[in-house]
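Below: the structure, in structure tokens.
Every protein chain of the complex appears in place save one, which is left out.
Entry: subunit A
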Amino acid sequence: MAITITEKQTSDFRQGIQSGVSIAIGYFPIALTYGLLAKTTGLTMAETVAMSIFVFAGAAQYVSLSLLTSGTGIFEIVLTTFILNIRHFLMSTALNEKSTDDRLWKKAGYAFGVTDETFSVAATKDGTVSAGYMYGVISVSYSSWVVFSGLGYLFGASLPKTLQESMSVALYAMFIGLLVPSMKGSMKVIYLAALAACFNSIFTISGMLKTGWAIVTATLLSAILVELVEYFKKGKEGYGHE
């Protein structure tokens, strides 16, 4: 019995590593660029890598660099980081619903690695999400993020410009690669994604909301509206009995 459980954990971990590889590839250009920008901003190598090790949040790290450049105080930078990353509260809540019953400390551990990318991979996976799987996904992604931040600091400037540019699409391509298979089978998924995309475009392009809030608000609005439509379409009796 004990052996089968260990085997299950190992295979979940391995499956996680496999799913994490696409994230690691996607992080490569983003982390390199971050490292390069950090150097231009005047951070030391240790500070650059430390931020990747302790924060592990791409967008927030980028923003902190541009704020540092413009002479913003650290309190504002921390506050901006918070606003930008509040969306992960939503993601962790959704992931918690899908997760297997693992010890709380294990969940609190992998919660550190909940990013847009690791969340997207885990949330679009079939079935439940175990701690082993999450640790697999995160270990590959996190290593890529930290290592390439450092390498970007050292060698980022020597990459060909064409490649640097074309690699900027990597994470978006990954999001599309995760979304499209689910769209094929379900109109609901199409509505959810399209509606959230519209709301987010309106909020950000009009400048109504800052990026962090825009994503949270667009996601919630879309998720609630689509669920309401389903609720009223099926009627109270039919709802929740799938």
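Here is the rule we use: a residue touches a chain if its C-beta (ideal position, glycine included) is under 8 Å from a C-beta of that chain, and two chains touch if they have at least 3 such contacts; residues count from 1.
Everything that follows uses one rule, which is that contacts and distances are computed from a predicted model.
**Q** Name the absent chain by its UniProt protein name; which of "AzlD domain-containing protein", "Sarcosine oxidase subunit gamma", "Asp23/Gls24 family envelope stress response protein" or "Multifunctional fusion protein" is it?
**A** This omitted chain is identified in its UniProt record as "AzlD domain-containing protein".
**Q** With the full complex in mind, choose from A:11, A:143 or A:201 the residue touching the hidden chain.
**A** Counting the whole complex, the residue in contact with the absent chain is A:201.
**Q** Contact with the hidden chain only, please: which subunit A residues?
**A** On the subunit A side, contact with the omitted chain comes from 21-22, 25-26, 43-44, 46-47, 50-51, 54-57, 60-61, 64, 74-75, 77-79, 81-82, 85-97, 99, 104, 107-108, 111-112, 114, 116, 119-121, 123-124, 162-163, 165-170, 172-182, 184, 188-189, 192-201, 204-205, 214-215, 218-220, 222-224, 226-227, 230-231, 239-240.
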